[in-house]
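The complex is shown incomplete by one protein chain, all other protein chains being positioned as in the whole.
Note that the chains take the letters A, B and C in the order they are written out, and that residue 1 is the start of every chain.
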Amino acid sequence: MTEGTSRIEAFSDGVFAIAITLLILEVRVQHAGVEGSLWTGLVALWPYYFAFALSFFVILVTWIAHHDLMRLVRATSRPVQLANGCALLYVTFIPFPTAVLAANLGGSEASTAVAFYCGTFVLGSGAFNLLVAAIARGQLCRPEVDAQAIGRIRRGYRITFVIYLAATVIALVAPYVALALNVAVRLHLLRIRYQLAPSVPTREDQPTP
Amino acid sequence: MTEGTSRIEAFSDGVFAIAITLLILEVRVQHAGVEGSLWTGLVALWPYYFAFALSFFVILVTWIAHHDLMRLVRATSRPVQLANGCALLYVTFIPFPTAVLAANLGGSEASTAVAFYCGTFVLGSGAFNLLVAAIARGQLCRPEVDAQAIGRIRRGYRITFVIYLAATVIALVAPYVALALNVAVRLHLLRIRYQLAPSVPTREDQPTP
Amino acid sequence: MTEGTSRIEAFSDGVFAIAITLLILEVRVQHAGVEGSLWTGLVALWPYYFAFALSFFVILVTWIAHHDLMRLVRATSRPVQLANGCALLYVTFIPFPTAVLAANLGGSEASTAVAFYCGTFVLGSGAFNLLVAAIARGQLCRPEVDAQAIGRIRRGYRITFVIYLAATVIALVAPYVALALNVAVRLHLLRIRYQLAPSVPTREDQPTP
Partner (left out) sequence: MTEGTSRIEAFSDGVFAIAITLLILEVRVQHAGVEGSLWTGLVALWPYYFAFALSFFVILVTWIAHHDLMRLVRATSRPVQLANGCALLYVTFIPFPTAVLAANLGGSEASTAVAFYCGTFVLGSGAFNLLVAAIARGQLCRPEVDAQAIGRIRRGYRITFVIYLAATVIALVAPYVALALNVAVRLHLLRIRYQLAPSVPTREDQPTP
């Protein structure tokens, strides 16, 4: 972590940590909307647990991706600060579509809710594409990161943008397929980014000075 | 980042990160206040999305300004801690006028809501003027920051104070002009502060020891 | 603290700090559900104070345990990031069972509420077992931590898992015994971990370089 990115990383980490923790505020017994025993109510909340866990997973993977990306960067610039701001706007917005999803899963408006939820990821992916572009254009990568690696990362972010767009369209006809596609993309991203790591000296490899 | 300001920066970063993330708690489907499909409700929430994005932008620019300012400082003092506290009081207050704005945009009380929203920035700008004054009086700037630069910064903060005051008055007769003025000032600030940076050795220029 | 774990620790600390602070949002005078003076209302909130203090204690002990564990680790890996994510999912979930507990303590559904509360700790303990396993398998401990110490830690985490499972079953027949067992386990953990520390050079012992 260079000095040049430490405060932007700390601020971003704070936003990620808060957004991921606020998700629970939407899970409330009153939302179950059923009469009967406490146990019935707790079971009827399954869409809330599902949406909570799904968005937690989404924000966690996004945090890991942000972490992996900023590790390549040696310094920030004004465009990077603004593009990072757009990415964080997306992260702080996530609790709202999560609440919409939870309230409509299994209901008659599920496809609208899932399309809205998936559409959020299209905008978020757009923000991350901006961030990668701002880093690449400003030539802000560490010297050990070669131009090819950056090109591959940019292409990867463009491909995920297209997939998120497709998932949003699919959501209108098959909402649960769209959700599954979103989970699959992120599980795949976790693997890709892991394989990408060796091209950059990881922190573990660096001798602690 | 000198040792002398690291804990005040960490605390401030935390407050900025939380205030910016709490904004989403005000965006709720129930607030749409319309009957009909989920889609109608999500569309009717446009004043909430607008107010959310606007205040996100305001807090982000304020964070960048705070970041730029603290980079000039080598140590804190009790007056700086208190003036910084006033600036943070303003930042934590922002979610409330944002909620007032969202609930009244496009309604009959829009001018009152926008004037209240803009008035908050007058107080906030006052707090930042106090902070700059506390730094300048305590001679707490790093040696490489010359007195002229500090003078220019203080003058800049006084000018924005006057503009925010003017925007609040304008809000009473033309609320949307006042909001546009607020956005314009901040876009301009982003440019000015960027140009100011070269006079101070930026972190990127410093060799990492 | 090695470079390799600093950002995961900072993110985790953020999540712990936010989850522990959100607990208070559930304590509200309206929840008292009694008519009469303010004083009567404040007294009738005792289950809320109790649940608040209990979950605060639980999260604090979990934070200390996480702190003690990460101190043994020299670097992170993808499995550690994911297992740590599961542990944090558990931490962010705690405010919900706490709210359920507070609303039902002393009521006719107390045993369901306490079983749900205790069941959360079973899942949480499972996540921590995953985390310890990911650290041990990846051989990510600092060189001064011998294999025996790790074995002892893993065994300890497995035993607490079984105790939390037992407490959940006990809750169905004797809810207050189950809560007492949970407190007792954590008080004991505080002592055990303290005794474990000497095998690892504690921070106090290290000369500050």
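To be clear about the criterion, a contact is a pair of C-beta atoms (placed from the backbone, for glycine too) under 8 Å apart; a residue touches a chain by one contact, two chains touch by 3 or more.
A quick note: this is a predicted structure, and the numbers were derived from the prediction, not measured.
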item: Full-complex contact with the absent chain, from B:72, B:88 or B:145; value: B:88
item: Touch with the omitted chain, as defined above, among B:75, B:136, B:149 or B:165; value: B:75
item: Options B:24, B:38, B:113 or B:153, residue touching the unrepresented chain; value: B:113
item: Residues of subunit C in contact with the chain not shown; value: 1, 9-10, 13-14, 16-18, 20-25, 27-29, 37-39, 42, 52-53, 56-57, 60, 63-64, 67, 190, 194, 203-204, 206, 208
item: Positions on subunit B where the hidden chain makes contact; value: 2-4, 6-7, 10-11, 14-15, 18-19, 22, 25, 74-75, 78, 81-82, 85, 88-89, 92-93, 95-96, 99-100, 103-104, 109, 112-113, 116
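Methods note: only the chains that are shown with their structure count from here on.
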item: Fraction-based call for subunit B against subunit A, same above half, different below; value: different
item: Relative orientation of copies subunit A and subunit C, as a Cα rotation angle in degrees, nearest 5; value: 90
item: Rounded Å distance between subunit B and subunit C, as computed from the means of their C-alpha atoms; value: 36
item: Multi-chain contact residues (two or more partners), subunit B; value: 18
